[in-house]
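Of the protein chains in this complex, all but one are displayed in their positions.
So, subunit A:
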Amino acid sequence: MAAPKAHALVHRVLAECPVTKARVCELMLPHGPISTPVFMPVGTQGTMKGVTADQLRELGCEICLGNTYHLGMRPGPEIMKKASGLHGFMNWKRNLLTDSGGFQMVSLVELSQVTEEGVHFKSPYDDKEILLTPEKSIEIQNALGSDIMMQLDDVVSSTISGPRVEEAMHRSVRWLDRCLLANKNPEKQCLFAIIQGGLDPDLRKKCLEEMTKRDVPGFAIGGLSGGEEKDHFWKMVTLSTDHLPRDKPRYLMGVGYATDLVVCVALGCDMFDCVFPTRTARFGSALVPWGSLQLKNKQFAKDFQPIDKECDCPTCKRYSRAYINALFKSDTAAMHHITIHNIAYQLNLMRSVRDSILRGQFPQFIQDFMKTMYGSKERYPRWAVDALESVSIALI
């Protein structure tokens, strides 16, 4: 089941969970294959927070993110073109996904205003008035040369409702068409649509109906993970995957907590990204199968075990919790050690998820995962229990 030739992506479903909506797929992209479900670490400004490109490759990362908003501002598309795109600029030889820049504009820049033309805002770098149109977003992303580009969408907070949400949904559909037209490099760069519609099932369905009519190589589920009730969140996710075509990848934007990943894989999502694992690392928080360790806390000063003795990342093979605790007082390398571990944790988690789906044992994997993470059933988050129940997993 190959995608139309014009797309820079070939998608193959390798296995489907007989119980849930989970699946394992292979995506052939211009910079190599990736296996989904996949977690994509976020390298906002063309670098993965204290990890070199070689280290990231060694960890098994096949795709990571860059942010169009930041990179479009600095160093800017002209320099990017001269550097042979973001791949050349940061010397990353595997795949890259870039966002549209719209989300950052609305969330980071206070004075932004959305019109049919695009997003108007004041540059925080030099106070200049800037207009980000769908065409401009694609132009920058073409300059960045990412393997997967995202359409510019009209982002509204997931906690508001009313006519603004509907307007944003319709506008996102119109902007998708403008983005598709603007893509100068479709044979090397795929453009994903972003499903909007807030927390309103009808708007979501309408958006899905419109967008799936377009010939796009993949879909993102947008407008979620912004502080809405988890109950609303998972219902919108599962509604979206119900209406998305089987033969195209589904990317759930901004999701990266371990439980969310496992549940949303069960709901049929393939791709995820989140700044959380790398950001939390810099504050001293190491992710482990039973939660997290705040390594700056005094309790770890004399804890001579590795972060996770089951983990085979370069950090856990060499350094103890106590050493990282001590190093935090003197050098940035303490952060790097945890960042490396946390990326390894996310990638290993997804590897285990894929393995279990391939072996037909994903339901058992979920049971084990939840038990390890929460200890006992009373501590399971209600929304996760409900979401999993909706795909025939009764947690024991």
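Please note the rule applied: a contact is a pair of C-beta atoms (placed from the backbone, for glycine too) under 8 Å apart; a residue touches a chain by one contact, two chains touch by 3 or more; residues count from 1.
Following the convention adopted for this analysis, contacts and distances are computed from a predicted model.
Trainee: Which protein name, taken from UniProt, belongs to the chain you can't see among "Translocon Sec61/SecY plug domain-containing protein", "Queuine tRNA-ribosyltransferase accessory subunit 2", "Ras-related protein Rab-21" or "RING-type domain-containing protein"?
Mentor: The record names the chain that does not appear here as "Queuine tRNA-ribosyltransferase accessory subunit 2".
Trainee: Of A:Ser35, A:Ser161, A:Thr212 or A:Ser320, which one is in contact with the hidden chain?
Mentor: In the full complex, the listed residue that touches the missing chain is A:Ser320.
Trainee: From the list A:Tyr69, A:Phe89 or A:Trp175, which touches the chain that is not on show?
Mentor: A:Phe89
Trainee: Tell me which of A:Ile340, A:Ile357 or A:Met370 is the one touching the absent chain.
Mentor: In the complete complex, the chain left out is touched by residue A:Ile340.
Trainee: Of A:Glu229, A:Asp331 or A:Glu389, which residue touches the hidden chain?
Mentor: Residue touching the chain left out of view: A:Asp331.
Trainee: Touching the absent chain: which residues on subunit A qualify?
Mentor: Answer for subunit A: residues 45-55, 58, 70, 74-75, 79, 82-83, 89-91, 301-302, 304, 314-315, 318-320, 322-323, 326-327, 329-333, 335-337, 340 touch the chain left out.
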